[in-house]
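Pasting a structure here, questions to come.
One protein chain omitted, others in place.
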Amino acid sequence: MRTRLRFGFAGLLLTVALLATACPKTATTTPPPPTTDKAKGGILRLELSEPAQLDPAQSDDSEETVVTRNIFEGLVTYDSKTAATLPGVALKWSANADSTVWTFNLRKDATFSNGEKVTAESFIQGWNRATAPPTGEEDTSPIGYHLAGVEGYKTHFGEGDKTPPTVGDGKGLSGLKAVDPYTLQVTLSSPDPDFAIKTGHTVAYPLPSQAAIDAQKPSFSEFPIGNGQFMLKGPEPWKHDQEIRAIPNPTYKGGREPSVLEEVVWTIFPDFDTMYLQWVKGNLDYIRVPPAKTEEAQTTYKAKLLTVPTTVLTYVGTTIKKPPFNNKKVRQAFSMAIDRAAIIKAVFNDTQVVAQGIQPPVMPGFRKEGPCKYCRFDPVAAKKLLAESGVKLTEPLVLAFNTGAGHEDWVQAVKDQLQTNLGVSVTLEPVTGFSKNFIPRLRAGKVNGLFRLGWGMDYPTPQNFLAPLFGTAGIGHDNHTEYSNPAFDNLLTEAATKPNVADRIKLYQQAEDLVLEDMPIIPMWFRISYRLANIDKFGGLGVDPFDDPSIATVFLKKTAA
Amino acid sequence: MQRIDPTQMPVPVPTAASEVSVSLWGDVWLRLKKNRLAIIGLGIILILVLTAILAPLVAPYPPDQQNLGISKLSPNSKHWFGTDVLGRDYFSRVVYGSRISISIGVVAVGITLVIGLITGAIAGYFGGWADAIIMRVADIFFAFPFIVGVLVMITVLGETIPRLPLLFIAIGLFGWASAARIFRSSILQVKNLEYVEAARAMGASHWRILTRHVMPNSLAPVIVFATIATGTVILTEAALSFLGVGVPVGTPAWGLMVSEGKSHMTTEPWLVLFPGLSIVATVLGFILLGDGLRDSMDPRLR
Partner (left out) sequence: MIRYIVRRLLQMIPVFLGATFLLFFFLYILPGDPTEILGGERATDPVVRAVLREKWHLDEPIYVQYGIYMKELSQGDFGTSFRLSRPVSRILGDALPWSLKLAIVAIGVEAIFGVIAGVISAVKRYSFWDTLTTIATSVLVAIPVFWLGLMLQIAFGIKAQGTPFELPISGVQDGWRSYVLPAITLASVFTAVTARLTRTTMLEVMKQDYIRTASAKGLSRGAVVYRHGLRNALIPVVTNIGLDFGSLIGGAILTESVFAWPGVGRQVFLAIVNNDNPVIIGSTIIFLLAFILVNLAVDISYGFLDPRIRYE
């Protein structure tokens, strides 16, 4: 998932259990730990930045998914600690021999918080809505492309069709079928052994009936009705710029244990500093630590500190279609001219770890030796590469980044290092508004040079860090460098035909090596998540695979009650 | 400018008996000298201007010189104001910041004055339709919330015009209505005075009357306005930088430095303290001087 990197996504310890569950076999659950020290009740106070809306089909931002992940539950869920894929609404699933047809068997007792039952039709309704083209009334979903593998996606998209499509024209995803009310069959247009893992993504949540959606006051996107562990606390759960409140859903039946908390409150803050002050005053139970406060967290609040590696990668993309970055050696030179470790120490207080490859440290297939040879800081080699490229850099280059997300300091450092180590002049180009401004500008080709972006895990498979960013099919979505390499694409396609995870990983690694040699992007660092939490008062507090508080397992401790 | 509107504070013009002459301004200066606060203000401003002009001599390091290894040092003998996150010498940055403040002050207020004086003079002197139209347009600019107008202008024109000049223009542009209003009311008072009538009777052209008699005598309130407005402009730049839409990233400017230092306030307070104090001291200087000028130009307080 693309991140703003102010509040981002991440992953946690992905273990072999994950690898096992990625196979197209029936999954098993591990029994939850004994709950003898749990007390009922407790109000968990969290912090958040004002989301744009809470409609799961529109949520591509961590501020939104933090909430929607607890209000909804998809076919599968992810274990809060290990990110293993577990049953959600689907009790079991299986695929045919070449992983093109998937069958999900749903539980019969799952309901939405308004009483409607969750059926195969609920998923079909949700997925169609998420992939629908624009209409007069509804906005298009920015994340619908995650379901692009489902048959019927292209025609529904309206490509090549000159007449604007209309809503309700019956042209849903043709690959979706409700064999019976509790059996969902999905036909893909190409093999994908990881497909089941992807169905836990917010884009694939089930939705209640259209009538229920329309009837929601003030609107569905402000007060969604879901089937998750929690439900928003009506009648006005979301007071804009103030707070969002949720309570456990009494009718919840799904892949998790029902919550015993009384209430969850997200207080909304416009910036980190004000939020941190509230922590100091004791008004919050679990917060993200602002990078500037890392030292204080490590000393004053040592007993409450949680640090967790995440999957959030910061990278600098290059415009490989235009000079000078159409020359591979130039890209490699730039990468070697940057002293990542020094920036991490000075600017980030060591809350990041140098990226030595594309895959995050917690992803299966991660190679500790660091496959990226151009990610090492070596100004001498950098100068040599630049000279070898034969490119003369006469005009200043641009480094574009989105404002308001704390990037101002490190981009200045990078600019300085490129100047000092390569003699290259870089102009910083701040752009306000990430998805509404920065991304459209990238897509329109208005950025000439370097641009800062982030990426975090959508679902726990290495393919998630490869195909969207570097695959030809990703162009127009998240492949902002527009890198297109048939050899790379072929490796991924081949991997999709391998039912054995270890075989797939080998091919993913080869694909990663291709990218690390071509360097369309310059990987910078992976974030370490620093959190402060009242672990003396609440148990089960941790960071889930997406760098969110794992509310699913939180309980009030008996000693604190 | 912000709502410090000196139109609300009566600033009388020279009375009928006096014309602009060396003795009047000399008189103003004499009175000003006795006002202790005003002299302090003047002193602050002089220090500011000197620092800005002599910045390369005063600053021990280049303000952009990064050194990640000495990031966030507290004030010591080698770095009097410490260093910032990127290891840049903070004292040097504060010194160079005076340049931004001075230039914003001078250029933005300059733009305001040029537009304001011309329109105010036309409206005040010629009256009638010109007056009505100009004042209606001024009303539009008054009605527009200042920050909103400046922000819209910056974001909308941000592509076509480089940020720093755009900042000067946007801030300067939205203040002309205040200047015009003050100048106009000043002119209204002056134009009916006897010496002006005398000049008219002698057959002087409008242009001559306007430039040689009316305008110079109406300048007193505008001078006060300009002084205080310079202070407010500096505050506006600080506010815009705080919001992230002011001077470009990396510029040594006090407002931006406060904004950048905000998250480090409890652990590295010097990052906020020194630029913040510089802003306060500088703006204070202009306010005190402006107050002093107003008092010294008020004939009734003799």
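Note that the chains are named A and B in the order they appear, and that numbering of residues resets to 1 at the start of each chain.
What we mean here is this: contacts are C-beta pairs under 8 Å (C-beta built on N, C-alpha and C of every residue); 3 or more make two chains touch, one makes a residue touch a chain.
Since the model is a prediction, treat every value here as computed from it, not as a measurement.
Summary of contacts with the chain left out: across A:K281, A:K302 or A:K392, the touching residue is A:K281. The missing chain, though absent from the display, is touched by one residue of B:V28, B:V214 or B:I279; that residue is B:I279.
Residue B:V137 is the one among B:I39, B:V137 or B:I223 that touches the chain not shown. Although one chain is not drawn, the whole complex shows that of B:V109, B:L235 or B:V249 it is B:L235 that touches it.
Within the set B:I47, B:I70, B:I147 or B:I223, the residue that contacts the chain not displayed is B:I147.
Although one chain is not displayed, chain A still touches it through residues 52-53, 58, 133-136, 139-145, 157-159, 161-165, 218-219, 221-222, 239-243, 267-271, 274, 277-278, 280-281, 403-404, 432-433, 435-437, 440, 443-444, 476-477.
Contact residues of chain B toward the unshown chain are 2-5, 8-10, 37, 136-137, 139-140, 142-148, 151-153, 155-157, 159-160, 231, 235, 238-239, 242-245, 255, 258, 262, 265-266, 272, 276, 279-284, 287-288, 291, 300.
As a convention for this text, only the chains that are shown with their structure count from here on.
Look at where the CA atoms of chain A average out and do the same for chain B: the two points lie 48 Å apart. Interface residues of chain A facing chain B in the complex, by the touch rule stated above, are 272-273, 290-293, 295-296, 339, 342-343, 345-347, 403-404, 408-409, 411-413, 415-416, 428, 430, 432.
Against chain A, in their complex, chain B makes its touches with residues 64, 66, 68-69, 71-72, 85-87, 155, 244-245, 248-250, 260, 262-267.
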